[in-house]
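What follows is a single structure, and I will ask about it in a moment.
Missing here: one protein chain of the complex. Every other protein chain is in place.
Our next item is chain A:
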Amino acid sequence: MPDQTPFPTYMKDVLLRLKKQLPCRDNEVSMLLSLFGEPQHYSYPSILIYGHRATGKTFVTQTVLQELKLPHAFVSMVECFTPRLLFQQILSQLSSLYPSLDEEFHCETLNDFIRIFRQLSTSNVLDQQTVYIVIDQAEVLRDMDANLLPGFLRLQELVGGNITVIFLTEIVWEKFRPNTGCLEPILFYFPDYTKAELQQILCKDRHPEFSDDLYATYINILLGVFYAVCRDLCELRHLAALNFSKFCEPLLKGEVRESDTHKLWRSIEPHLRKAMQTVYLREVSSLQWEMMQDTKEETGYLKGLSAYTHVDLPYYSKFLLIAAYLASFNPARTDKRFFLKHHGKMKKVTFLKKHEKTSNHLLGPKPFPLDRLLAIFYSIVDSRVASTANIFSQISSLVTLQLLTLVGHSDQLDSPKYKCTVSMDFICAIARTVNFDIVRYLYDFL
């Protein structure tokens, strides 16, 4: 910030502290401060701050409010799954400000909330200071009662007091706007950190036992690998912490000097690449990853979560699943050709409709009725199977295992429709275990 402070009401040292705590967010902080104005001034009724994950929205807002000691309440919407919880959280946080607020308040609706709030603001304990209500993860508000979002947007007007509501979210305002119209908030975008900024921030928390330069080198290498896939500050910091011990290993052993950055890079780079494929994707847990580093055990022994795709199913379940897959990916008109003995010659090209020319595998699974599933099932299973209750219960257990999904509402008992949700690889593996050549039955591969 320039020397002549634009915010004369605040102490200079407070502003300096803010600047130190919030690196690379100077613009945002000053913008926020100018929006807030002086404590006694009325601010804009609602501000919507949006930006990607880990761009400092929450942190900046919270730090500014706390450092300037402004009266505020901070709620995270994910926690408040009912409106009552939301109101009560706000009120209980504000209750420290208003001694007159009764502990036993009853607040079920927005109406109650505004009534209570109005009483509070008339009491005038706060000397007309602006009260800030910060709502984190505000996108959840959209799924709640229809009056909540518009209500909070113009809370200042409804309560008639000096209140500003700040919404924090990762999505843009266009996705919020209710179709009944509402007060438009001030939009305020937090841009992503640039690579240089990331570097600067990450370097701030260096390991106490190592020099600044070394840590900067390390962060530089780390960003070189991960910047292409991940710009999430928290995640990068996590990864930096996980892999630092490996980076220091040659140094501690005395094999490499600190200044020899190229050698350090050579030793750590493959390791980081592997981390990108495992730890970063949560295929391997961070504990296991550290353990692996400690024991120096050679890689490959730790398989990621996705490596275990094999699912053992009962014999008929396998056939049911195969039948479901065929029903999902073959057009119903072609069933005759695959499952009837004397289907007559039908050439692929001649009886194709136009839209069927695109691969069904690209379009995804299509819903099919239960009858069709059973018809295919009975024609592909070799032995004669009685249609017992167990067969039907197997279908529903496939649904609970999420290998099939029920399309439409589960109330529909008459002719339920299903979709097969497994992948081609999965079904091929299943079909192989029962010696069924599934590719021969798939219309796309004719």
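The rule we apply is simple: contacts are C-beta pairs under 8 Å (C-beta built on N, C-alpha and C of every residue); 3 or more make two chains touch, one makes a residue touch a chain; residues count from 1.
Methods note: contacts and distances are computed from a predicted model.
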Omitted chain (choose from "ATP-dependent DNA helicase II subunit 1", "Origin recognition complex subunit 3", "GPI ethanolamine phosphate transferase 2" or "GPI biosynthesis protein Pig-F") - UniProt protein name: "Origin recognition complex subunit 3"
From A:D26, A:E79 or A:D213, residue that would touch the chain that is not displayed: A:E79
Residue touching the undisplayed chain, where the options are A:V311, A:L406 or A:C428: A:V311
Residue among A:A196, A:L281, A:A332 or A:L363 that touches the chain left out of view: A:L281
Option from A:D26, A:D205, A:E255 or A:D437 whose C-beta touches the chain left out: A:D205
Those residues of chain A which, in the complete complex, touch the missing chain: 53, 76, 78-82, 85, 88-89, 205, 207-208, 234-235, 237-238, 240-242, 244-245, 281-282, 285-288, 305-306, 308-317, 370-371, 374-375, 386-394, 397, 400-403
